[in-house]
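Every protein chain of the complex appears in place save one, which is left out.
All chains are identified by letter, namely A, B and C, in their written order; residue positions are counted from 1 within each chain.
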Amino acid sequence: MLAFELVAQGLIQGSIYALVALGLTLVYGLLRILHVAHAALFTLGGYVGVLVCNASGSLALGLIIAAMVAGLGGVIMFRLAYQPLLRQPPYVALIASIGLFIASEEAFRIIFGAQGMSFTNPALQQQVAILGGLQFKLAELLVMLSTAVIIGVLAWLQARTRVGIACQATVSDPQMAESFGISLRRVRDINFFVGSALAGFAGVWVALLNNLVEPTMGSVPSYKALAIIVLGGLGSVPGTLAAALLLGVIESFGTIYLGALLDRNAIAFAFLIAVLMVRPQGLFARR
Amino acid sequence: MNYEISLLTTMAIAVTFALSLNLITGFCGQISLGHATFQGVGAYAAAMLGQAGWPFLATLPVSMILAGLLGAIVGLASLRVRADFLAITTMGVGFLFVGIVRQQDALGGELGISSIPDHGLGRVGFMVLALIVCAAVAALSVYIKRSWMGRVFNGIAEDEDTMRVLGIDVPRYKLAAFAMGTALAGLSGAFYAYHLNFIGAESFGFVESITVLSMVVFGGIGSVPGVIIAAALLSVLPAWFQVIGDYKLLVYGGLLFLMMRFSPGGMTGLVNRFARPKTSAQGNQS
Amino acid sequence: MSKPLDGATLLKVDHVTVRFGGLTAVDDVSFEVHEGDLLGLIGPNGAGKTTMMRSIIGVVQPTEGSVSLDGESLNGLPVHKRIQRGMSLSQQLVKPLRDISIAENVAMAAASDKTISPLRALLNVSTDKELAIAQNELARVGIASMAAQSPGIQPLGVLKRLELARALALKPRLLLLDEPLAGLNSQEAHALATTIAEINKQGLTIVLIEHNLGEVMRICHRLVVLDNGKKIGDGDPRTVMTDPIVRAAYLGGDTVSAAVVHSDMENQHA
Partner (left out) sequence: MKSHSRRISLVAMAAAVMAFSTTPTWAQLKLGFNVPLTGFAAADGKSALEGAKLAVEQANAKGGVAGQKIELVVYDDQATPKEAVPSATKMIEKDQVVAAVSGSYSGSTRAAASIFQRAQVPYVVAYAIHPDITLAGDYMFRVSAMGEVQGRGGAKLVQNLGKKNVVLVTLKNDFGQALAAGFKEAAPKLGINIINEYEYGMPDRQFGPLVSKIKSDNPDVIYASGYFFTAGPLVSQLRAAGVTAPIIGQEGYDSEKFIEIAGPASEGTYVTTSLDRDSDAPATKAFLADYRKATNSGADMVAAASFTATAVAIEGLKKSGGKGGAALRDAIAAGSYDMPIGKLAFNDLHEVKKDIQVQIVKDKAFRRHSVISDPVLLAPPSKAK
């Protein structure tokens, strides 16, 4: 019984990690940039979601607007910060991104106050029992459901539609893709938009589950998502999804049974380093 | 006067720490996002030995050796990993260090170590020693840069494969850079412990690793004078301007971003650009 | 070109096979390179020439068989160990170190005794000896005048010669040249080929991988032909090129005969 619950809790946490890490993988797969500031969009999404939901009373509206605002934020960040740095060595974009992230955390504190914000009446809090005995908040189930739906749609888009194929082509060989008339800028904008919107969307869910959004909410996801995209094999969407869910479950068991040895966040990195020593190209990457 | 002495000591320790990272990231091109770990190893080693009765000066070599040893091990691990994974692996080492240290009661666990004995050199004496060590590390950096080791490091930073084809044992050089850089970080850690006489796991976390990395990058990656100036300035900036103090993180993050956005070569890059207006062939890309 | 007297075997490629996940790039190839040889390793695109060269230099470990230098097997040795044993490589895609000048590039190679270990490198600062060697090697390949300049602004021809000078500065016993003439116009290719022949005459054993058959026929003593990973020809240029199998490998005989005809005329002049 307990084992089932731990796995279920792991999957819930894994779904959130997946939403955040997916955006990072899309960006990394395309531009080889470690976009640490991605987590700032996660926090931005949280704040926008809470504000819109409290004002309009509808969580759905909050989620949609939060995703849009975060998506836009991502594109702006790409145009202003990363576009000009594409030709520089990788550490330049990495450190610019870290600077942006640190500044954004402080900006949230100054704009929205240090105390953080909550939903006036948090939705989806009612308890649901499934599979006989496993009890969850409705919100927790919907997190898993919406993640699965989004990833399914994303996978379908990537495989079936023109835009999707264009994105994949650009990831594998930008010059080749460009020679086929694919506008690199448009593909990069789309990827940044989708990736950031996912992070904003995840931000609202975490705000709902905790009923709290705070300026430093993005710090843990910012580095954990990096570990996940490395585990998943940089740039591989299925790999990242699998790595995120696996990490969620491992952390779930780890906090209970390894608690005395390692704190929760260190578990993710212990797992990462162990995997990298065995498979330097990451857990699920093909090569 | 004590305030200025304390600031100068803090500055000297920060410069030594930044120079130690400059050896790894600046000279040899290996990005480390977990360098504070090695300062932590040095600090904990010095603090524990100090509490066990060792005189301060005696703890210095031990701190260096322990930190250098761990650095070599991490260096070995880093050889197996692809370039862009290296940064994340070193970050992982940083979180592992904090995660493990805060669980060990022998290392003071969450509460850290506070009763670090006095170094017995007096405030001024300690400051002078810190400045001497800082100058020595700077001199060592300049020497290395001019020696064949420095030239090989430079080559590795630019193109590892070509250096291999020129018969250079690239892994051994990377290990040497890691070992030297982490040993010097351990040294600065010992000074840090005795200067602050309180250390906890959080004092050597991810933020500290980013802080020292940005000092190196600010100064101009690989340039010894640039790193010295940047480390000196950034280590005491918040203490000087109290107003910045409160919005410090905003100013800090903003500066970091703007510097990378407009002058990836750091201050040295800026100086070069204005000192020699005709852009030389390499520009400041290198 | 007359062949020098038969020297001792320097490099021995013994039944080497290289497989990449189901694809056999090199299939059971054996040949020897003797002291003083200038051996051409040729074959149509995708014949396995580059993979062969990579397994000699150590970038790729052969799935079966062995490569040995002076009778000692190199299997398992990393690239830098093979270089230290007296082998050196001039890469197809020229990769000069752009931070430093042309002379300093060559000096880096010349300092191999000092840079053998990090500690030794730390204890050595002076570059006079190495710069002198560099000047000499640059003169040998004819670009001594550009010694102080930065590689970034040089034409391809100069960079190819820099690559060669750098390889020579390692004082190798066996020089591997990976398509040195690629990308050069015919005058430059001819001039560089002549320089290579000259260096070989000075006693350096060379293995040349090259598509420019005209120059290959002109300067090589012996040819080894690969096709689809298999060795289909090994011997002096004339007989190898008239061998029907080799001709067929090059998509019908005409391209080859033109090259053969061209080089015959060449010989009458030389």
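Everything that follows uses one rule, which is that contacts are C-beta pairs under 8 Å (C-beta built on N, C-alpha and C of every residue); 3 or more make two chains touch, one makes a residue touch a chain.
Quantities reported herein were computed from a predicted structural model and do not represent experimental measurements.
> If the full complex is used, which shown chains touch the chain that is missing here?
Within the full complex, the chain left out of view touches A, B.
> From the list A:S56, A:T161, A:S183 or A:T216, which touches the chain that is not on show?
Of all options in A:S56, A:T161, A:S183 or A:T216, contact with the hidden chain holds for A:T216.
> Can you work out which residue in A:S56, A:Q115 or A:T161 touches the chain that's missing from view?
Only one of A:S56, A:Q115 or A:T161 touches the chain omitted from view, namely A:Q115.
> Among the options B:L196, B:L233, B:L255 or B:L270, which residue touches the chain absent from this view?
Checking each option in B:L196, B:L233, B:L255 or B:L270, the one touching the absent chain turns out to be B:L196.
> Suppose we count only contacts with the excluded chain; which residues of chain B make the list?
1-3, 6-7, 10, 102, 109-112, 114-115, 196-200, 202-203, 208, 238-239, 242-243, 245-249
> Touching the absent chain: which residues on chain A qualify?
Touch with the absent chain occurs at residues 1-2, 5-6, 8-10, 12-13, 16, 54, 106, 109-118, 120-122, 125, 127, 135-137, 140, 206, 209-212, 214-217, 219-220, 251-253, 255-256, 259-260, 263-265.
By our rule, only the chains that are shown with their structure count from here on.
> If you take the mean of the Cα atoms for each chain, which one ends up farthest from chain A?
C
> Measuring centre to centre with CA averages, how many angstrom lie between chain A and chain B?
About 31 Å separates the centre of chain A from that of chain B.
> Where the centres are mean C-alpha positions, what is the separation of chain A from chain C, in Å?
The separation of the two C-alpha centroids amounts to 50 Å.
> Please output the residues of chain B touching chain C within their complex, sorted ascending.
143-144, 146-149, 151-152, 154-155, 158-159, 161-162, 164-170, 172-173, 175-176, 280-282, 286
> Which residues of chain B touch chain A in the complex?
It is residues 25, 31, 77, 80-85, 87-89, 91-93, 95-96, 98-100, 102-103, 206, 210, 213-214, 217, 221, 247, 249-250, 252-261, 264, 285 of chain B that touch chain A.
> Going by the contact rule at the top, pick out the chain C residues touching chain B in the complex.
For this pair, the touching residues of chain C are 57, 78-80, 83-84, 88-89, 91, 95, 97-100, 104, 108-109, 111-112, 114-125, 127, 150, 152-153, 166, 170.
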